[in-house]
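Complex shown without one protein chain; remaining protein chains in place.
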Amino acid sequence: MSGMSIHNPVEPFLRTDRIPHIWCPGCGIGTTVNSFTRALIGSKIDLQSLALVSGIGCTGRVAGYVKLDSFHTTHGRAIPFATGLKLANPKLNVVVYSGDGDLSAIGGNHLIHAARRNIDLKVICVNNLIYAMTGGQTAPTTPGHAITSTSPYGTFEPAFNLPHLVEAAGAVYVARWTTFHVRQLARSISEAFQKKGFSFIEVISPCPTLYQRRNRLGDGLDTMKYYKEKSKLKHGAPTSEVGLTMTGEIIVGKFVDRDRPDYQSLLHAQMVESLGEQYVEPSKMVCNCD
Amino acid sequence: MAKGRVSIIVERCKACGFCVEFCPTKVLALSSAFNSKGYHPPHVVAPEKCSGCDLCGMYCPDFAIYGQRVPAGGVASPPIARAAEEVSDES
Partner (left out) sequence: MKADPRGVLTGTHFIDGDHACCEGALAAGARFAAGYPITPSTEVVERFAARVPIVGGSFIQMEDELAASITLQGAVWGGAKAFTVTSGPGFSLMMEHIGYAAMTETPCVFVDVQRGGPSTGLPTLPAQADMMQARWGSHGDYEIIALCPNSPQECFDLAIQAFNFAEEFRVPVMFMMDEVVGHMTEKVVIPPADQIEVVPRRHTSRSIDDYLPYATNGDRVPDMAHAGEGYKFHVTGLTHDERGYPNMTPQTQDHLIRRLQGKIQAAADRITLLEEEFVDNSDVIVVSYGITSRVAQRAIELARQNRLRIGKLRLITCWPFPEKRIRELAATTKSFVVPELNMGQMVREVERAAAGRAKTFPVSHAGGSVHRPEDILKVIEEASR
């Protein structure tokens, strides 16, 4: 029994009636949840006003394991769902926790528009460079010459550089870590909670069952050692220079931390300017629930 | 006297090896015991070296281990490794 686990800092944040989870041995998603939990504890966020939205995929399953108001939505659409949640109740702290395929392929359009609008969302993108849940297909983030189930002879498409993409689209906080950087990741998530606007934290993570295995890159532990050895800390690095290759350097750090008015501030300013006294704040949008 | 101690939820472990590798003071090693899923969970091999930093807990993707600091002057109870002790007699 897990009677001893009452002291485990992550335990109060888990739906323990659903543990053990479905992630593979050596998968890094669970590790990111530990960092997330530590960030919640450290930043003393009010858990009641925290909502977590995920999409479809292995990382999407995070929503089902955390004991928060959590929404497992459709593939690629966690960000627009989260936008609706935030606009209807601006007091909510809304976290989007999803994978690279979900957020940058099918969800790509929503990613760039939410960054453009600077919607106050904290996006944690677990990037395992593959579509894992469905069996290891090529993702927009899969590096060149990788073997995947839909590129059996090797990928050849250029991959997205996600920090570069979201910075260009307008994100105010952009950081990248790997699952080796557990404490730095927790710190970044805490910083993102302090930030108003669109924050994007990419976490490079192993998929030992599919990406690593098919490319003979070892298991989860081998991958973690690779992260440790080949990560290069460069806070403030130009995001155009942080692209990834299969076995090359991984630039990590906080790349962007800037201030831009968030969507709701802009909305408010515009309405007040145009309507003056007539403008009614949308704060009381909650429908009458007798 | 160890400054920390480790607790292991043996049945959750999938033997990924992260905790063993990244413990800064090499407190852990994979045991030869099995949990019911057939994995070798870790066990404590150098309890006196545990600082309670909880890096093992932060790395564990399966929420199967965590470290905690033992308060100064507190009783240094041996780290708990449930079920692994019971099974290790077989190996």
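Going by the order they are written in, the chains are A and B; count residues from 1 in each one.
Definition applied: contacts are C-beta pairs under 8 Å (C-beta built on N, C-alpha and C of every residue); 3 or more make two chains touch, one makes a residue touch a chain.
From a predicted model like this one, the values you see are computed outputs, not experimental measurements.
S.K.: One chain isn't displayed here. Which of the visible ones does it touch?
M.R.: Even though it is not drawn, that chain still touches A.
S.K.: If the hidden chain were put back, which of A:Thr16, A:Ser43, A:Asn89 or A:Thr134 would touch it?
M.R.: Selected residue, touching the omitted chain: A:Asn89.
S.K.: Going by the contact rule already stated, which one of A:Val10, A:Val33 or A:Val53 would touch the omitted chain in the full complex?
M.R.: From the options A:Val10, A:Val33 or A:Val53, the contact with the absent chain belongs to A:Val53.
S.K.: Mind listing the chain A residues that contact the chain we can't see here?
M.R.: So the residues of chain A touching the unseen chain are 15, 17-18, 47-49, 51, 53, 63-64, 67-74, 76-77, 80-89, 91-92, 109-110, 113, 271, 275, 278-290.
We take it that only the chains that are shown with their structure count from here on.
S.K.: Quick one: which bits of chain B touch chain A in the complex? Just the residue numbers, please.
M.R.: Touch list, chain B to chain A: 7, 9, 11-12, 14-18, 21-22, 39, 54-55, 57-63, 66, 68, 80, 82.
S.K.: In their shared complex, at which residues does chain A touch chain B?
M.R.: Residues in contact with chain B: 2, 4-5, 7-11, 14, 19-21, 23-31, 33-35, 38, 179-180, 182-183, 186, 219-221, 224-225.
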